[in-house]
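The structure under discussion is supplied below as C-alpha cells; questions concerning it will follow.
Only a single protein chain was left out; the remaining protein chains are all shown in position.
Chains: A, B and C, in written order; residue numbering restarts at 1 for each.
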Amino acid sequence: MHDREYVITFGCPDRTGIIARIASFLAEAGGWIVEAAYHTDPDTGWFFTRQVVRADSLPFDVDELRARFAGVARSLGAESDWRIDDTAERHRVVLLVSREGHCLYDLLGRVSSGELDADIRAVIGNHDVLADITRAHGIPFHHVPFPTDAEDTAGEAAAFDRIAELVDEHDPHAVVLARFMRILPPALCEAWAGRAINIHHSFLPSFVGARPYHQAHTRGVKLVGATCHYVTADLDAGPIIEQDVIRVDHTDSVTDMVRKGRDIEKVTLARGLRWHLEGRVLVHGDRTVVF
Amino acid sequence: MHDREYVITFGCPDRTGIIARIASFLAEAGGWIVEAAYHTDPDTGWFFTRQVVRADSLPFDVDELRARFAGVARSLGAESDWRIDDTAERHRVVLLVSREGHCLYDLLGRVSSGELDADIRAVIGNHDVLADITRAHGIPFHHVPFPTDAEDTAGEAAAFDRIAELVDEHDPHAVVLARFMRILPPALCEAWAGRAINIHHSFLPSFVGARPYHQAHTRGVKLVGATCHYVTADLDAGPIIEQDVIRVDHTDSVTDMVRKGRDIEKVTLARGLRWHLEGRVLVHGDRTVVF
Amino acid sequence: MHDREYVITFGCPDRTGIIARIASFLAEAGGWIVEAAYHTDPDTGWFFTRQVVRADSLPFDVDELRARFAGVARSLGAESDWRIDDTAERHRVVLLVSREGHCLYDLLGRVSSGELDADIRAVIGNHDVLADITRAHGIPFHHVPFPTDAEDTAGEAAAFDRIAELVDEHDPHAVVLARFMRILPPALCEAWAGRAINIHHSFLPSFVGARPYHQAHTRGVKLVGATCHYVTADLDAGPIIEQDVIRVDHTDSVTDMVRKGRDIEKVTLARGLRWHLEGRVLVHGDRTVVF
Partner (left out) sequence: MHDREYVITFGCPDRTGIIARIASFLAEAGGWIVEAAYHTDPDTGWFFTRQVVRADSLPFDVDELRARFAGVARSLGAESDWRIDDTAERHRVVLLVSREGHCLYDLLGRVSSGELDADIRAVIGNHDVLADITRAHGIPFHHVPFPTDAEDTAGEAAAFDRIAELVDEHDPHAVVLARFMRILPPALCEAWAGRAINIHHSFLPSFVGARPYHQAHTRGVKLVGATCHYVTADLDAGPIIEQDVIRVDHTDSVTDMVRKGRDIEKVTLARGLRWHLEGRVLVHGDRTVVF
C-alpha cells in the first residue's frame, strides 16, 4: 500500500516561467513533490507536465487543490487542459473480450496479486468462454452475443447498445478491448474518447485490420509486434501508448506467430493500461506523451 | 489438434555418416520427417540431432520404432543417449509454488487455452494463497506448509518428503519450480535430474541466491533478467534453457524491478517448459542445445 | 582463418527420403558435414537444405562435387534450384552510397578487422563525401553524380548506366545499397536479382518510400526499425532478410530517431550481408529462409 498522492497533469502553450509558476504554487502550500516530469513538443510548442504530490503534505483536500490550481491554470492560459487525480480513488475498469483469454488472464493475475491497482467492475464478452475464469475472481461476466448474420446491422447495433449500457453504469476510467475483435461504432468511440484502450496484434501502422499475423506471415517479416492505443473512429489509427515486438523466423507458422505474439500483446496492454490509469499518458493530436 | 508424431532425440560422438545412417533408416521405413535439426559441439566433438516423424508414415508403432532404432543407435555407439517420444502421450506436469502467482496464472492460462499441451496433474504450495485459482481450473492443490522455525531441519525434511510423495505419484515429465522459493534437497535434485525446471529471477550467473532484485538494484544495473534452468544440487548453476531481460532505469525502485521482472520470468519459464516438453532441450555437460 | 568448406544449398518439392539421399551421397564420398539445416514450408510443400562439408574430407574437388551432385539433384527433381559455393573463393562486393556514412564505416571496419570475409572491390557514390574514408582503406571510390534537375531522366539513366558498368566489371556476389537513397531502375533490379541488397530505414512494411523517420514521428510509434531486403522492382517490397528495432519515445525528435535508427540500420545490414555471402539466405517467393 503506497501513500495517498495527488497526480497533476497539465498542458499549455510553452513560455518562460511555467515550471516556476506551478512549482511555486505547490511549494507555497508545502506540497512535497515525489515525481515531476516535463516535456515541450518543439513542433507545436506545447508544454506538458505531470507532477505527483504527497497528499499529507498539503493543508487542504483534493477539491481545494483543484479549486486553487484552477487559478494557476487560468493564469497560464490552460482553462481545461489539466486534471488532478486522487490515488485514494480506485480506478474502475471494464473489459471487453471475445474468445482469446491471454490478455484477460494476464490482467486478472495482476489485479489479483495487487500488482495492478484497479477495480475490474465487469467483463463483457460476445462469447461466453471466458465467463468461468472471470467469475472465479468474483467479477461479473456479461454475455452479449452478436448476430451470426453479418448483414444484421440492427442486431449488431442492439448488442453495442447493451454493451454501452453495461459499461456506462460503472463510469469507468478505462474501457479495455482485451482482444475484443469487434470494431466499436463511432458513437462509442466518441463517448469513450481517451478512455477506450485497444490492443492490436501487430506493430502498427503495419497490418491494420483483420488477421494481422496472416498478413505478417505472408510478408515474411522477421519480427511481429503488438500495439496498445486509444480507440478512435479511424480503425487502428488512434494515438499509440505502447508497442513491443518479438522475433520470428522462417520456421514459424501463422500459429506460431499467434502464440509468440500473445506474449507481447498481454504485456504491452498491461503496460499501456497501467500508464493510463496512473495518469502518465497525455494525448497530443495523434501522438502521446508518456511520462 | 496437430498430427501424431514421434520425436527422436539422439547424441553420440561425431563422425562421418551419422545423418546418412539415421535418415536412411527412416527413409527405408517410409518415415516422413517434418522437422530435422543437427548440431555438433566443436569443443567436445559431440553430435546431436532431433527429428520429428509423422506417426502415420511408418508401418509400425512407437514400440517397434524404439526397438528398431536401438539397433541404429548401437551401431553409432550411442547405447543410451537417445529417446523417442510419442506426442499422443500427454505430458504430465507438477508445479511447485509459494505465494507469487504470476507464473502459475500464466501457465494455467496457456494450458486452458490449449496453447500449451500439458496435463497439470497437481500444484503444491508451501503457502495456500494460490489454492483457489488452481482449483478453479479443476486441478488439485496440495498445501504442504514448512516449519516457520528455520532451525527445524527435521520439519523441513518431512515437508520435502511429503512433496516428493505427491510429485512422484504422477511420474511427471516436468517438475516446475514456478517461483517456489525453497532450495530442493540434493536427493530430490538427483531424483528429478533433467526434469526439475526452475525460474530464477535474475540474469544468471549474476545475482545467484536470495533477493536478486535487491542485489540488482544495489549494483545499479540497467537491465534485469530471468533464467529458466534445470535444477542441480549446485544452487542456480544448472544448465540454462532460456534467458531474457527487460530494461530498468534509475527511477525504478526494487518494487518496480520486481514488477517488471515478473513479465520476463513468466514468459521465460513458459518458453523453457514448452521446449523441454517438446524434446527440444538436450543437456550436454553444464550447457544445453535447444533445437 | 577457418578451413576450406563447400556450402550446398538446395530446394525441391518435399517427399520422403530427400535427407537420406543427400546425406548418403555425401557419406559415401567420405564427406564430413559440419553444419546441416533443413526446413519444409508447410504452405507450399517446398523443402530446403543447407549443408556445409569440409573440403579436405572429400577425395575430389569442387567441380567434381558439382558434377556428381547434379545427378543427385536431378534424381530429386531439382534441376536448377541448388548451388555449391567454395569458401576458398572470396566474395566480391560493390557498395553504392550517397552522403550518409554510417553503414559504409561499419562495413569497412568489419572487413578491415577480418570479421567480415569479403572483398570490397569498389564503392560508388552519387556524392563524393565518402571518397576519402573509402580510399583510406585502399578501395577505389567512383563518383557518379546524378542530375540536379529531377526532370532530367536521360541524365539519370546515363548515371545508372555508368553505375551498372562499374558494378558489372567486378561480377560481384553482392551489390549493397548502403543508404544509397536512389531507386534502382527495373532493368538493374532484374540484372542483379538475388544479389542486390538494400537497407531500408523503417520496419517494413511500415513507412515505405521517402523519409520514413518523418513518417514514424508523425505517427507517434514507440519503436523505429530497419529492414535489410533483396531489391526488386516493387519498391521496398522485396524478400526480407533481417529486421531489427530500437525504442523511441516522445522526447525523440526526428533527428533523434534518425540517430538511433542508424545504429539499427548498420547492424541489420551487416547481418543480412553476412548471411547472404555465407549462403544462408534462400529466397522462396516473397519470403526468405535464413539458415
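Just so it is clear, contacts are C-beta pairs under 8 Å (C-beta built on N, C-alpha and C of every residue); 3 or more make two chains touch, one makes a residue touch a chain.
What you are looking at is a predicted structure, and each value in this text was computed from that prediction instead of being measured.
**Q** Which one touches the absent chain: B:84, B:103, B:163 or B:204?
**A** Looking across B:84, B:103, B:163 or B:204, the contact with the absent chain belongs to B:204.
**Q** Which is it among A:7, A:36, A:62 or A:254 that touches the chain not included here?
**A** A:36
**Q** Contact with the hidden chain only, please: which chain C residues?
**A** Touch with the absent chain occurs at residues 100-102, 105-106, 108-110, 112-113, 115, 132-133, 136, 259, 262-263, 267, 270.
**Q** Could you list which residues of chain A touch the chain missing from the display?
**A** Listed in rising order, the touching residues are 16-17, 19-21, 23-24, 26-28, 30-38, 40, 57, 247.
**Q** Can you list, in ascending order, the chain B residues touching the missing chain?
**A** Given the touch definition above, chain B has residues 39, 41-42, 203-207, 218-223, 225, 239-245, 249-251, 253, 286-290 touching the missing chain.
Simple rule for what comes next: only the chains that are shown with their structure count from here on.
**Q** Chain touch graph shape: choose line, ring, star, complete or other and state it.
**A** complete
**Q** Between what two chains do the most C-beta pairs come into contact?
**A** A-C
**Q** In whole angstrom, how far does the Cα centroid of chain A sit from the Cα centroid of chain B?
**A** 35
**Q** On chain A, where are the residues touching two or more other chains?
**A** There are none in chain A.
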